[in-house]
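Let me begin by handing over the structure; questions about it come next.
Of the protein chains in this complex, one is absent; all others appear in place.
Let's turn to subunit A:
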Amino acid sequence: MRVMAQLAMVMNLDKCIGCHTCSVTCKQAWTNRSGVEYVWFNNVETRPGQGYPRTYQNQEKWRGGWELSRRGRLRLKAGGRLRKLATIFANPLMPSIQDYYEPWTYDYDRLFSAPAQQDTPVARPRSLITGEPTKITWSANWDDNLAGAPKLTAADPVLAKVSDQVKLEFEQAFMFYLPRICEHCLNPSCVASCPSGAMYKRSEDGIVLVDQDRCRGWRMCVTGCPYKKVYFNHRTGKAEKCTFCYPRVEVGLPTVCSETCVGRLRYLGLILYDVDRVAQAASVPDEKALYEAQKSVMLDPHDPEVIAAARASGIPEDWLEAAQRSPIHKLIFEYGVALPLHPEYRTMPMVWYIPPLSPVVDVLAGTGHDGEAAGNLFGAIDTLRIPVAYLAELFTAGDPEPVRAVLRRLAAMRSYMREVNLGRPRDESIATAVGMTGDQVEEMYRLLAIAAYDERYVIPTAHAERAEALEESVTGCSLDYEGGPGMAGPFGEASGMPAPVAVESFHALRERQTADEPERADELRGRVNLLNWDGKGIPEGLFPSRKEKR
């Protein structure tokens, strides 16, 4: 057993109101640059719908993820190593910018520069790709809230799989939101597809990253990812993807999308898993068994054997302790309400979802029944085949049983807590009907509904202490501390390697370039780091110190 730690996320879809705050804040933090105008590391899709990029779930077309060969071995669906190199000059499975959408801006200047005239001047849309005036016909959430549903949802690849009983009549339509980020898979097919070896999984926390210095722009990762969550920066010619906000989680702060989620529906925590068993679990022949197979790879952090193995694998004590408090582990195992997104891609995704009960409750309430009575709800989950089948195609490769079990637990929680809130005696039978105890249901309620900040986010900080630095004479320079003379390169402050996360260096550099007078040398060190700012007060160094009048 080789134990590795993985930072994972669970999203509670029942609480998502589709406000796109996560998408917008993520974009502001990471992709508000040219070349990635069309990129949303975090996007929110309305389901049923085509998704972003359009119909990305149709793997017969895009061929992302893994498949089993005839001999039962894992292989990349888009073709193995030789095929990759043979098609490297023109990737036949690369989505075009139109499959995402053509980003645009508006001719805002027109509003000011137009001469006095009878009609109000108009800011026309202009393509950010060609620079020409354009007609906006698609975007990352064009079919938001089932917009254009009768025409557009028919192309939903997930809906196509449950098509025999699909009802697209408006009054019978159901919908929910699906926020998506990179899955940071245990068996990432994007990493396996990268010819340069620039993509990697961090061995400490399992975050999948692109080394921007080693990426050569061969574009195979875009094809390899079945979730289409690796993007090509068309200006720099390099791949970019969700970073799980590593500069933030390294210091114990939640990702930007989690922090800003108004519904508090995201949970962050550690999962311990056995890296030796990943490939074996990913090659289970039956797609419907993949959900259980992935669960079998994840380890119980309370098991003494696992703890011993984790220590032997070099996992620090505070990480072990964080794994034991992990909300993710609770939601997947103790409460059993979180499910992986598309396990049939065989990548072992690590962003899991609590499927929404709301469509069921809504339909039930619409028929005039009491939508929160346990009996009614249990019955409705079983009879409302369409939402369950649809959810099963998303989360369990089409097996309705696990979805049904999760929805029954969520329904039980609603009914049980209603009794509590109305001051009636606790009905233990509701809890036992779904294989839980009343106490467990209340704990789950606390985690899902109250969702206290420090219970939602259990993030151990990265270990930056350097034991080897104690032997400084052998391994390091004793002046290499922050603000020390060793920090600058040999030719002054701006020489040497650039700071990896450029917010602080960006500000320092801009300040210097736009200053009217030479900056004082010591002021250049007044760097500000907004990524680690917790929102309280004014971060040190954000504003230049007021200069004395002379």
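Here is the rule we use: a residue touches a chain if its C-beta (ideal position, glycine included) is under 8 Å from a C-beta of that chain, and two chains touch if they have at least 3 such contacts; residues count from 1.
Following the convention adopted for this analysis, contacts and distances are computed from a predicted model.
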Protein name as given in UniProt for the chain not displayed, "Nitrate reductase-like protein NarX", "Response regulator", "Metal ABC transporter permease" or "High-affinity zinc uptake system membrane protein ZnuB": "Nitrate reductase-like protein NarX"
Residue among A:62, A:174, A:218 or A:395 that touches the chain left out of view: A:218
Residue among A:61, A:81 or A:110 touching the omitted chain: A:81
Residue of A:141, A:187, A:258 or A:415 touching the missing chain in the full complex: A:187
Given A:20, A:161 or A:201, the one touching the chain that is not displayed: A:201
Residue, one of A:68, A:114 or A:129, that touches the chain absent here: A:129
Residue ranges of subunit A at the interface with the undisplayed chain: 81-82, 84-85, 88-92, 94-97, 129-132, 187-188, 191-192, 194-197, 199-205, 211-219, 232, 234-238, 246-247, 250-251, 462, 464-466, 469, 480-482, 484, 487, 497, 499-501, 503-504, 529, 531-532
